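Attaching a single structure in structure tokens format; questions to follow.
One protein chain omitted, others in place.
And now, chain A:
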Amino acid sequence: MSVITIRKGHTLRIGGVPESSIISLQPVGRVAVSPGDFYGMKPKLLVKVGDEVKKGTPLFADKRFGDVVVTSPAGGRVSEVLLGDRRRLEKIIIEIAAAGEEAERFPACSLGECRMLEPAAIRSTLLRSGLWPVLRQRPFSIIADPQGSPKAVFVSAMSTAPFAPSVSRGLEGREHFFQAGLFLLGRLTGVPVHLSVSADETAQMLVKAEGVALHRFRGPHPAGNVGIQIHHIAPIRHRDDVAWYLLPRDVARIGELFLTGELPTDILVALGGEALSKRCHVRTRQGILLEDLLSGNDVRQPARLISGDVLTGTMSGRTDGLGFYDEVVSVIPESHRRDFLGWLLPGRKRYSASNLFLSGLYANKGTRLDTSMNGSRRVIIPFGNIESVLPMDILPTWLLKMIIARDIDEMERLGIYECDPEDFALCSFVDASKMEISAIIREGLDYMQQNG
């Protein structure tokens, strides 16, 4: 099988990599669900404070497509509904029942029956269980439209993002769920399911998976990003050329839902970052509060808590829940330090993907990487470092300029629909003029969505 080799990019050598040990950690008393995890969602609240909910009971629906609901990851009682500006729903807190936690039941079937299920039945169970939102679509990286028909489904089983847990480790013991999930996705959509793995992947459940088109990728981050893989396998041509994508762990959860008849909420999370005392992998429940996840961990202050990886995650507080799609929690040093003549010194301790510092000779070993901007905002000087980390046949500098100019036609011609903020995170990282490139890409996509 041919391997798609990615040459551009940069795999971060960031300190605080999680150890491979897996511990089990369950939420203490509460879980949180937040509509902010679902980009573009317009939530409609379906419960009120004091309501009894089961695991799998709908909490809020998406006003755009009414049948998409997000359900409770735990059985118990709604203890808080937090509203933000203009009464926007921000967070729902569920108090987990101390004993006898109840769960909604969904139709169960065997692995063999899975392959025979009608697409409409699969869709309806996914929607009712609240597992539908694991399916997202490109362009725009929003929840997949249940009435829409994608051209293909993409699953990236290659993790190159900082601290990301190994896919095969996360699926250990759930091989049959994963396989069932792949069958179900094929039945549901009737289009090819593309599974991408690393060139040196050996896990049987991945390389011998049935009912998929297998692709092998090799190269530095972002080679494992699904957007990059879509670009190389079947690029998004226009706004209606929709591809669906989901995480491998969620493929397994879809399989588990249908095989057990209960909403699966078990997930594997990697805890990493230099500010943590105990970096490890944790088996836990969807919606766990970060403070529970970090219990038993000394956080060296000042630190920044990020639900997600350091390149794409969300800045969070201790009482926020783990993001719906997040597999990593990163805790990195927050730094306001100001180095005297920092731009002039050799820079043995400064992390850079360029060769501009002494650390370049040591492959960035022994450098520190914290939340500092490491420079001030300046005009674009096209040195070419943005291009060097974007493994797509896309000219990023021009695309950015066209986005800023709001030139719809030119954005389309330059391939905006293929782009996603997470694929441009490294561009923001290496940019010498400190532009928020990911955010600009998001602005462009939003603009296209509204006006295109």
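Convention: a residue touches a chain if its C-beta (ideal position, glycine included) is under 8 Å from a C-beta of that chain, and two chains touch if they have at least 3 such contacts; residues count from 1.
Keep this in mind: contacts and distances are computed from a predicted model.
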Hidden subunit of the complex - UniProt protein name among "Heme chaperone HemW", "Na(+)-translocating NADH-quinone reductase subunit B", "Sugar ABC transporter permease" or "Phosphoribosylformylglycinamidine synthase subunit PurS": "Na(+)-translocating NADH-quinone reductase subunit B"
Residue in contact with the excluded chain [from A:3, A:315 or A:404]: A:315
Sole contact to the chain not displayed, among A:24, A:301 or A:376: A:376
Positions on chain A contacted by the hidden chain, ascending: 12, 14, 234-235, 237, 304, 306, 308, 310-315, 330, 332, 334-344, 347, 350-357, 359, 369-385, 387-388, 393-395, 397-398, 413-415, 421, 425-426, 428-434, 436, 438-439
